[in-house]
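Right after this comes subunit A.
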Amino acid sequence: MTGLDTATLFAWCGAGLIGIGLYGFLANRHMLRRLVAFNVVGSGIFLVFGASGARRADLGPDPVPQALIITGIVVALATTALLVALVIRYADLAGRATLPEDEPGDDGKE
Partner candidate 1 sequence: MTGAIFDIVLCLLILAVALAAILGRDLFGSVVFFIVYGLLVALAWTRLGAVDVALAEAAIGAGLTGVLLVGAVARLRRGGVVEPTPPRPLARGAQMGICVLAAGLVGAAIAGLDPDAAGLTATVAQNLEASGVGNPVTAVLLNFRGYDTLLETVVLLVVLIGVWSLAEDRYWGGRPGLRQHAKPGGVLATYGRFLPPLGLLAGVYVVWAGTDQPGGAFQGGTILAAVWLLVAMAGLVDAPPVTARRLRLTIVAGPALFLAVAVAGIFMGGFLHLPPEHAKQLIQTIEAGLALSIAATLALLVAGPPQRGAR
Partner candidate 2 sequence: MSIATLFTALMTTGGLIFFIAGSVGMLRFPDQHSRLHAMTKADNLGLGMIVLGAMAQAGGPLVVFKLALIWILAVAASAVTAQTIARATLPGQADPEA
């Protein structure tokens, strides 16, 4: 019974984190801030995933979502590492850490 409550509680917490992170993703232009937001959304999704596997307190937590979440955490780290390197390189080359918002189709005009 308490197991069920705990799981649902953390699943809703995860849903809230997805909303908060999404806002950070939409509202910020700084790439590092977007990366923080990406990681917040990611862990929110993991919480939803993991909590859904912990609904049955009598059986203990489901190991399959746990394994998948560990895989997901590593993939998220890998993505963050590549993005951090891209942002740093871009800042070295262009002097900023935001994407210009103009239409990319305008590039390459003679």
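These made the cut because all candidates are chains of the complex that A comes from, given by their letters.
A few points about this structure:
Here is the rule we use: a residue touches a chain if its C-beta (ideal position, glycine included) is under 8 Å from a C-beta of that chain, and two chains touch if they have at least 3 such contacts; residues count from 1.
Predicted model, so just to flag it, every value in this text is computed and none were measured.
Touching subunit A in this complex, out of the candidates 1 or 2, is candidate 1.
By the touch criterion given at the top, residues 2, 4-24, 26-30, 32-33, 35-37, 39-40, 43, 46-48, 50-56, 59-71, 73-82, 84-89, 91-92, 95-98 of subunit A touch candidate 1 in their complex.
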